[in-house]
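One structure, pasted below without further comment.
As you look at this complex, bear in mind that one protein chain is not there, while each of the others sits in place.
Chain naming follows the written order as A, B and C, and within any one chain the residues start at number 1.
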Amino acid sequence: MEMKKVRIGLIGAGRIGKLHGENLAHSVAQADLAAVADPMMNDEMRSWAESMGIKKCYDDPESILNDPEIDAIFICSATNTHADLIKRGALEGKHIFCEKPIDTDLKKIEETLEVVKKAGVKLQVGFVRRFDHNHKKVHDTVAEGRLGKVHVVKVTSRDPDHQSMEYIKVSGGIYMDMTIHDFDMVRYLAGSEVTEVMAYGAELSGAGYADFDDVDTTIVMMKFENGALGVIDNSRAAHYGYDQRTEVHCDKGCVQVANDRNDMSMISTADGVEISKPTWFFLERYNNAFISEAEEFTKAVLNDTPTLVNGNDGLAPVKIAMAAAKSLKEGCPVKVGDL
Amino acid sequence: MEMKKVRIGLIGAGRIGKLHGENLAHSVAQADLAAVADPMMNDEMRSWAESMGIKKCYDDPESILNDPEIDAIFICSATNTHADLIKRGALEGKHIFCEKPIDTDLKKIEETLEVVKKAGVKLQVGFVRRFDHNHKKVHDTVAEGRLGKVHVVKVTSRDPDHQSMEYIKVSGGIYMDMTIHDFDMVRYLAGSEVTEVMAYGAELSGAGYADFDDVDTTIVMMKFENGALGVIDNSRAAHYGYDQRTEVHCDKGCVQVANDRNDMSMISTADGVEISKPTWFFLERYNNAFISEAEEFTKAVLNDTPTLVNGNDGLAPVKIAMAAAKSLKEGCPVKVGDL
Amino acid sequence: MEMKKVRIGLIGAGRIGKLHGENLAHSVAQADLAAVADPMMNDEMRSWAESMGIKKCYDDPESILNDPEIDAIFICSATNTHADLIKRGALEGKHIFCEKPIDTDLKKIEETLEVVKKAGVKLQVGFVRRFDHNHKKVHDTVAEGRLGKVHVVKVTSRDPDHQSMEYIKVSGGIYMDMTIHDFDMVRYLAGSEVTEVMAYGAELSGAGYADFDDVDTTIVMMKFENGALGVIDNSRAAHYGYDQRTEVHCDKGCVQVANDRNDMSMISTADGVEISKPTWFFLERYNNAFISEAEEFTKAVLNDTPTLVNGNDGLAPVKIAMAAAKSLKEGCPVKVGDL
Partner (left out) sequence: MEMKKVRIGLIGAGRIGKLHGENLAHSVAQADLAAVADPMMNDEMRSWAESMGIKKCYDDPESILNDPEIDAIFICSATNTHADLIKRGALEGKHIFCEKPIDTDLKKIEETLEVVKKAGVKLQVGFVRRFDHNHKKVHDTVAEGRLGKVHVVKVTSRDPDHQSMEYIKVSGGIYMDMTIHDFDMVRYLAGSEVTEVMAYGAELSGAGYADFDDVDTTIVMMKFENGALGVIDNSRAAHYGYDQRTEVHCDKGCVQVANDRNDMSMISTADGVEISKPTWFFLERYNNAFISEAEEFTKAVLNDTPTLVNGNDGLAPVKIAMAAAKSLKEGCPVKVGDL
């Protein structure tokens, strides 16, 4: 018997779209990447699509949305198109994988989730770090209960180097653009909702963040519904690589993960001892996690099981990011429910 | 030529007093431990003193303070006697090593420091962790400037297990009793004063801290005068050992230290891979640091150089502890200067 | 301009053949996997071939060898067919990637290499470990000369668990089947030929190796032409995973690599501290190395540069394996040149 596959249409063939496309084409056994749509569709994209075995290339996502041979869509287009595409996909009965964030407007997200709910289609949001072997090990160790109740969740998340100031200008600020991943992570690890945050932040690099009312360094403390406490620290420019560590302290002990390294070498001389640097950035670190998240999406569709990052998981970090931004601005703690 | 030694009188021969006494007697080359005074002086203490080669045993510290053959005193008595003994010692021209804290009353500390200043004697406060090989390596790496300006200071400090509730009852609360060491540590590592703190805390173990308006778990965020940010997390009961880690992120990279372990073993079987546990508690972890702090004190006295933990270093963490306690109570950030 | 690709025919579609096939189809950009031949060609293989985008399926390798549209062949068939297929491929002007070993008969290997040489085609032998990120880091660090002259090469290579005794019976013995990889590794790391070996070995597991005059545990010492010394230790059943470590000591220091682990986690409780196990076996550990070796082969073909594992690299470890087997049998050192 032939294995059943999910027939997928890819919407958006930029950097992240191609990354998902290559994974769907080559590494996700239960995916059949059948179509791609991008408003900038051109020869280079068509050539890429051919090399991926994609038969249908469009410049309009509607061609995918209207295609009865498509079971599911991967939304990898610009953020401001996400919500509308989710709604259109849901109305056409397509299952939906959408890159984060769904939107930056709470009301719009809520409306969108309502449409998805009514349509009864699957929705998975692209918080890829949940599928990283390291963070997942932390989560699973906590979730299986052997360490008891959660006390403290700690997340260190530092990018290797500055993005361009053009990027920063339209990024939505550090909390919506960068810390949002960590807000998802703390919810995932704590198994509980964030109720309050307090943010400290500063521009310390002199790279120009202050010009856009933004910061390059922040520490955010938080309280969880289950009584646990949490803390995240971020930097836009660690310089030594992608510093992605998580740590959870519980009743009976703790689980933590170190960074993946380029290799496991140690070079010892009279001058000192060198080990290898952490992997450079998200493409290196979360390479396999991108494959896993796509695999899990196809499984949820084929087996009709809940997705592992659902609509509410797409909504909650946006709220926390807003609360954090408000806390930084006002210099006092902000309750997430008060937004 | 005979090496010059500092003739020392030990005041207080309880657990910490004996620890200092043994180090001064055996491991600090430039110390001559000549006398001990303890209000509970008894045969057991006299026998201990004899084994340490101490010739003079008293029940009244005045006998030491009035002894012209004594150059310096080690104050290891109850906290509420520290300030008075420092003042008496200073008036008698003795150099002074005093266990932390000087006092828990700011005004009393300030008066005491004034007396010390006028007397022109040395004062070193017992923040022993500055002399730990690991934390010192973090400090020295930052201080030598190779990593550039400080951005973020992180301190994890978790005790292995609960103290008795009798102890907690009179401890002065987690910030004055436990976090005070970490407030000293962040000042030491940041090379800057703390200007504001925000504290989250909770009793999560169910051991009874709430009965004394205290917590067993806390996270404290802080701002430094130089623009850097910091965070400390504490637990009264880590269970796996003494978790003492520091980490400083700077312009060009970071320096961090892992815990000392009981040994460097790794045992690998089909069931998993085990490494050794962190050293159990402060006696194991800070063993050599206690010797180093005493050595540095004798050097400061003999060479007439500033002590490495001076009166202001004794005062500042008390202020921060008060600010943190206030922040926890009021649920908002507290400026240290506003106390 | 379209990137030039190497059009490849795969000979043998068993476990290792499919592994190479999937890499060539999906992960090696400059490979065009055009055909597959297997004497057992059947529907399952044809279905697999289709999913890999392979257009031509045969049961006779001659169909590939005679195909003018094929530039290169991957020989993944049974060991006793390797030499003949290499010769046939060379005569047809195909470049050749051949799984190790070329043969177990020295004379036959030498004849084969002679044919390859005359034909002027590329030959790469499948010693995949040279392309592992860890071992390559050891090699490159030594080869770049910063540590000076090589003194000692150490290789630990331990399989996770016993193969079946059916496999062991026809394996050719531990040196030809297993240590042969390590003989290649020491040559690669030392940058010099092995001149003498001394082997100790024993069956220690009681699994039945002695019935086939074989051992499950061995230590082999060796001398290199450049004066360096080396040692390899092997076990057929480490139980905790695939233990693959290399270490080179030089004039000025050493470089060594630890095992890759399943993740970078550490779980600490009162009972102890656990870290993750080494990756289980060669599929997990050398996954990316298989891709790299195929990439390097296509580069050598397209750029007309020497392959990184040439014919002599295929011959030399066979000689060393024979010398080691003789040493174990006779209980004394054996010079490799005396075979």
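In the analysis below, a residue touches a chain if its C-beta (ideal position, glycine included) is under 8 Å from a C-beta of that chain, and two chains touch if they have at least 3 such contacts.
Keep in mind the model is a prediction, meaning the values are calculated, not measured.
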item	value
Residue in contact with the excluded chain [from B:Ala78, B:Ala210, B:Ala270 or B:Leu283]	B:Ala270
Candidate in contact with the missing chain, chosen from C:Met40, C:Ala78 or C:Ala202	C:Ala202
Candidates B:Ile8, B:Cys254 or B:Ala294 - the one touching the absent chain	B:Cys254
Touching the absent chain when the full complex is considered, from B:Val36, B:Ile54, B:Val138 or B:Val194	B:Val138
Chain not shown, touching residues in chain A	238-241, 243, 261, 266, 268-270, 272-278
Residues from chain B at the interface with the omitted partner, ascending	25-27, 53, 133-134, 137-138, 141, 147, 252-260, 262-270, 276
Chain not shown, touching residues in chain C	149, 151-152, 154, 158, 198, 200-202, 204-205, 217-219, 221, 223, 227-231, 233, 235, 238-240, 243, 249, 251-254, 331-333
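Just so it is clear, only the chains that are shown with their structure count from here on.
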item	value
Most centrally placed chain, judged by C-alpha centres	A
Same or different contact residues where chain C meets its copy chain A, judged by the half mark	same
C-alpha-based rotation, chain B on chain C, 0 to 180 degrees, nearest 5	180
Where chain A and chain B are represented by their mean Cα positions, the distance between them in whole Å	43
Averaged-CA centre spacing for the pair chain C and chain B, given as whole angstrom	57
Length of the line joining the C-alpha centres of chain A and chain C, rounded to whole Å	38
Overlap residues in chain A, where contacts from two or more other chains coincide	252-254
